[in-house]
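A single protein chain has been omitted; all remaining protein chains appear in their positions.
When the chains are written out, they are named A, B and C in that same order, and each has its own residue count from 1.
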Amino acid sequence: MNIFPESISQIGSEMDKLFWIITAVVGIATVITLFLFIYPIVTRKRNKTKEEMYMVGNSHGKRKWIYIGMILLFLGDMYILLKEHPIWESVEQTLPDPDFKIAIIGKQWMWNIIYPGPDGKLYTDDDIMAYNELHVPVNKVVHMDIKALDVVHSVFLPQARFKQDALPGRTITRWIKLNKTGEYDISCAEICGTGHSIMRGTMYVEDFNTWKKTMANIYKK
Amino acid sequence: MNTKQLLKPTMKDIPQGRLGMWLLIAGEFVIFGGLMVSYLLYRMRYEQWAEMASHTNVILGAINTFVLLTSSYFVVKAHQAAQRKDSKKITMYISLTILCALIFLVVKITEYSQKLHHGFTFSGKELAASGKAIESSYWGFYFLMTGLHATHVVVGAIVLFIVMQGARKGKNYHRIEIAGLYWHMVDLIWIFLFPLLYIAH
Amino acid sequence: MNNDTRINEGLAHEVVFPAEQDYHGHPNYLKIYFALLFLFGISLVASYIDNFMVMVSIVFLASAMKALLVINYFMHLKWEPLILQIMIYLALFTLTALIVGVYSDIPMVTHDVYRP
Partner (left out) sequence: MDTHKKHGFWHRYFFSLDHKDIGFQYLLTAMFMAAFGGFFVYVFRYNLAFGPNDIPLYGDLAAKQYNQLVTNHGAIMIFWVGMPILLAVIGNFLIPIMIGTDDMAFPTLNKISYWVFLLSCFVLLAGFMMPTGAFGGGWTMYPPLSVSDFGYNNPNTTFWTNFFTGNTFFLLAVALEFISMLMGGINFVVTTLNKRAKGMSLMRLPLVVWMVNIANLLFMFSVGPLIAGAFMLLMDILVGTGFFDAYRGGDPILWQHLFWFFGHPEVYVLLLPSIGAVGEIISTFSRKPLFGYKMVILMVIIAAILSLVVWAHHQFVSGIDPGAANIFSLLTIIISIPFAGMVLSYLGTLWKGNIRFETPMLWALGMLATFTFFGGFTGLHLGSNVFDIYAHDTYFVIAHFHYTLFPTVFLGGFAAFYYWFPKFSGRMMNKTLGLIHFWGTFIFFNSIFIPLFWLGLQGQHRRIYNYSAWNDLLMQPEHIMARQIATVSLIFLLLFQFVFLFNFFYSIKKGKKASKNPWEANTLEWQTDSPPPHGNFDPYPVVQRWPYDYNHPEKELDYCPQSEI
């Protein structure tokens, strides 16, 4: 039984790896704590020496164990941050040059997708709007201007490990680069009213030539 | 006065009424602070709001500030009198304070009527209809903050009045100080509302 | 330690403090009142300065000093125990944290509305 759905982007595999790294750190911590937890319960009847049992723990000699535990956890935390930060930087804080730009506008309860017209620029008169159907080329950097018309939505591409809320009143630009063709889901992850559970779009990842053909068909319409 | 001044007081030296009032005041600070922070954030974002802020009447605001500062002075004098159990002075000072509160409210009402007369309403529907959509929510903040503060003024005046009755009968002198603390808080909040809404444009 | 001994005196069940045997002193309130009026005048005069930043900084400095005068002398916070003073200024800390945390999200984001 697989843990994650299939990953179709470079980021996805890294993110899954990060999950396992964190789980490993946590697992070590769990093992140690679990021992400290089980051992006194198992051996509870053995010792009756009062000196041993009257342990106030205000002396450094006794407290050093707690400091050690905290330092270990701190190192684990730092390791996690070290591993995660470059991914975050590449996903959210950098924008590689786009091969293709689109705008996704969330609206109760559908995704409006705006393709640039023949002039290749967004927000011009010849833009083409499609509903719930997103065609993107494979292995190309795609910029998405994420907006919302009425309430807060959230663009969630589970297989691409991508999520970004869409708020009215601001435009948020994020990028994806997918390395696997096929049909995938576009979910809305932020509650947006009664139709929240039917707000689903489809993302078609196609290799460049088929994608060109589909775009040509869209332009014809 | 007595030895207690010599060493730093501990929590147990505070009458519990005063301690409770202090905690209430801390809570009120955070509530009004939340409003002011939200206002500031929007204000830093929209240049258009400066022009709206210039519509507020600085003269009336200044009068109100002066009135509140004076009333604070009267309250603290009343507190001083309360420690000497001087009912006459207490009554005088607190009545002056309540008079100040009434002046404040009258000025506030005239101010509101001016604003409404110029078409600056709470919801700002009119401005939004006339194409000034972004400016419209400035007046939301203006009316919400000053209105909330005005309700505090009313409450404070009522509390002071009740407390004054007790002092005139010659009992519960320590309540003067507690009610006074509340009144000072109202003054403090206005000290920050005045530059935020009136001067900074 | 001093605190502990004083607490152990145990004023537990008769916590009635007649106002007159209160431990804080009384500064000269008239002086403070005039200081407040002076600061108020400064902020009024400053409001005619053209340079926005200078004006705003002067005005808010004045009102901060006003607030300190009121809270320390009129409300006698100066004479209250340290724990209480810390509690009150913690409120200030929370507000600072809030405004710092939100600053990068509202003032620094351009406001554009999508109209189809």
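A few comments on the model shown:
The criterion applied here is as follows: a contact is a pair of C-beta atoms (placed from the backbone, for glycine too) under 8 Å apart; a residue touches a chain by one contact, two chains touch by 3 or more.
As the structure is a prediction and not an experimental result, all values here were calculated from the model.
Taking every chain of the complex into account, the omitted one touches A, B, C.
Touch with the chain that is not drawn comes from one residue among B:Phe32, B:Phe66, B:Phe120 or B:Tyr173, which is B:Phe32.
The hidden chain makes contact, of the residues A:Tyr115, A:Phe162, A:Trp175 or A:Trp211, with A:Phe162. Listed by residue number, the positions of subunit A touching the unshown chain are 1, 3-5, 15, 18-19, 22-23, 25-26, 29-30, 33-34, 36-37, 39-41, 43-45, 47-48, 50-58, 62-63, 65-66, 69-70, 73-74, 77, 80-81, 84-85, 87-88, 91-93, 150-152, 154, 156, 158-159, 161-165, 167-170, 172, 185, 187-198, 200. Although one chain is not drawn, its touching partners on subunit B can still be listed: residues 11-12, 14, 16, 19-20, 23-24, 26-27, 29-35, 37-38, 41-42, 46, 122-125, 128, 133-138, 140-141, 144, 148.
Mapped onto subunit C, the interface with the missing chain covers residues 3-4, 7-10, 12-13, 15, 83, 87, 90-91, 93-95, 97-98, 101-102, 104-106, 108-109, 111, 113.
Operating definition for what follows: only the chains that are shown with their structure count from here on.
Contact topology of the protein chains: linear, an open path with no closing contact.
Spacing of subunit A relative to subunit B, judged by their CA centroids, is 47 angstrom. The residues of subunit C that reach two or more other chains are 109, 111, listed in rising order. Against subunit A, in their complex, subunit C makes its touches with residues 109-114, 116. Put simply, subunit A touches subunit C in their complex at residues 105, 112, 147-149, 168-171.
In the complex of the two chains, the subunit B residues touching subunit C come out as 1-2, 4-5, 7-16, 19, 22-23, 25-26, 29-30, 33-34, 36-37, 40-42, 44-46, 58, 62, 65-66, 69-70, 72-73, 75-77, 80, 82-85, 134, 173-174, 176-177, 181, 184-185, 187-188, 191-192, 194-195, 199-200.
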